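One structure is given below, represented as structure tokens, and several questions about it will come after.
The other protein chains are all here in position, but one chain of the complex has been omitted.
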Amino acid sequence: MALLELKNVSKFFGSLAALKDINLEINQGELVGLVGPNGSGKTTLFNVISGFYHPSEGEIFYDGKRIAGLRPDQIASRGLIRTFQSNVLFKDATALENVIRGCYLRTKANSWQAFFGTRGYRKEEKEIVQRAEEMLDFFGLSEVRDVLADELPHGHQRSLGLAVAVAANPKLLLIDEPVSGMSEEESTVAVDHIRELANRITVILVEHHVKTVVAVCPRVIVLNFGHTLADGKPEEVMSQKNVIEAYLGTEEVVK
Amino acid sequence: MPPAEVWLEGLIIGSTLVMMASGLVLAISIMGILNWTHGQLYMFAGIIMWQVLAQWHINYFVALLAAIGITAAIGVAIERWLLRPLVPKGFIPPSVVAIGLISVFEGGVILTFGVAQRNVPSIMEGIIRIGQVSITAERLLIVCIAIGVMLGLYYFINRTKIGLAIRAAAQEPTVSSLYGVASGRLFTIVMATAAGLAAVAAGLIAPVYFVDPYMGSRPFILALMAVVLGGMGSLRGAVVGGMIVGFITTVGGYYIGTWYELITLLIIMAIILFRPQGLFGHVEARL
Partner (left out) sequence: MQTLQIRYRLKTSIPLLLVIIFACCVPLFTGNQALTLIIPALLWGVACMGLTLIARAGQVSMGQAGFMAIGAYSATLLALRVDVPFGLNILLGGIISGIVAFLIGRAVLRLGGMYFAIVTLAFGEVVRVIAINARNITNGVYGLTVPQPQISIGGYVIAFAVTKAAYYYLSLGLVIIAALIFWRLDVSRLGRVVRSISSTPELSQHLGIHVMKYRLIAFTVACTLTGVAGGVYCHFLAFMGPTVFVLSHSILILIMSAVGGLGSAVAGPILGAMILSPLGDYLRTVLVGARPLIFGGLVVIVMFFLPGGLVTIVDRIRSGGRRGTGARNAGLKNAVRNLVSK
């Protein structure tokens, strides 16, 4: 059974069809790249899957259960986590604090236990801080743990966004343009992290830079104007005529 | 059927609220937050009217102009120096300052003018009979002025270029800079208009009722109700809402006495709960 299944999903904004008849299946453990020219609907797709938008039409199944129409926090609590294209972070908190907040879904103690400060809760809190520090370490952000998210350089903010998302214990992680604005060096490091993550969890990766996606993902889906153009192995997909046409006139080099 | 006096009263109160509500809508769009000082601007204008009319014995129209000018200046100053600098910090700091300014106005006016209710001397004497109805000449004049101002306002807002910019600003302040009027100056014009409207409202009321440091809060709350009813960001809504609330207050009050306050408030709460965009506004879905 597929981990994520979209059946005839469409999203309309007024008369504008941002997504039209999307059908796809993602299986557990896959690392899927999602590409397409600007405005093709990649982020909208993420927004619909994560519950930020409700689909206008169609069904979305996650782990066999219907999730269309649920609140984002309900969807997130089932292990479906996404990152954002822009730097959405807790700007007024430190990097460490950001990741700690991200660990919300890892907490088992309920609100009463938290309020009264039971031993189980306190132990859990200690563990969370530890986990958060490990997470920062993994993404190479240990040095900036006490820096306010707002004051971090762009590249670090992107990584922090990813760290916060991973902190939320995802089974399926939707990563939206993780290396945009990063230097060549930072990108390589980030991509390595993503590759490692993909060993443990299912990842859908949106990336504008086609070369990166093609190099990293064993499977690529191409969107254009809200439709799926192609879905398959990167070499095959990228040599399809309609895909090349879609990218013609843009600066993407599809080779 | 309530007597004509009640309807006339409704018209006066309604017009006053139309001014207040329109000003409030404009101020809100410019500031991005609720202008808590709007009622106090109204009160301040009223005090100026009294000072000019009762103390210095200058004629009504001069008093009105003075009130409008001074109040507009104060409104602009508050927006530019006390509220705008704090807006980047979120919506709580400027709101807290605006609320604090309510007290500053109240205290300042009490200290300089005292708490007593003052009567503004009548503009004109005489009673006019129209059929079975008799009204004071003064009230009739007020009504005429009110209608005149509203027509003038309508013309200004709907037929002039600046009015167009103001209307755009009411809906979407950032977009209005496209209309060629420099953004900073536009803000000033809109804020001055907003405060000026509050002053006109006070000018309408002062001769007919009394003036005191506490006169601002009820019109403010009623104007707020009118804006919610009409819809945030909609001047047309402010006009319609203002009239409706004005008539509920007077005519409704005639029928159900002081319970009308409760009805108005509950209607407003119901609107916010079930149709936050009011009659003509647009929904601002926030988390």
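As written, the chains take the letters A and B, and residue 1 is the first residue of each chain.
We adopt the following convention: a residue touches a chain if its C-beta (ideal position, glycine included) is under 8 Å from a C-beta of that chain, and two chains touch if they have at least 3 such contacts.
Computed from a predicted model, the values in this text were never measured in an experiment.
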Answer key for B:Ile58, B:Val96 or B:Ile127 versus the chain not shown reads B:Val96
Of B:Glu106, B:Glu138 or B:Asp212, the residue that touches the missing chain is B:Glu106
Touching the unshown chain, chain A contributes residues 50, 52, 71-74, 76-77, 81-82, 84, 88-94, 97, 100-102, 104-105, 107, 109, 111, 114-117, 121, 125-126, 129, 146, 148, 164-165, 167-168
Chain B residues touching the chain left out here are 28, 33-34, 82, 85-86, 88-93, 95-97, 99-111, 115, 213, 217, 221, 224-225, 228, 232, 258-259, 261-262, 265-266, 268-269, 272-273, 276, 284, 286-287
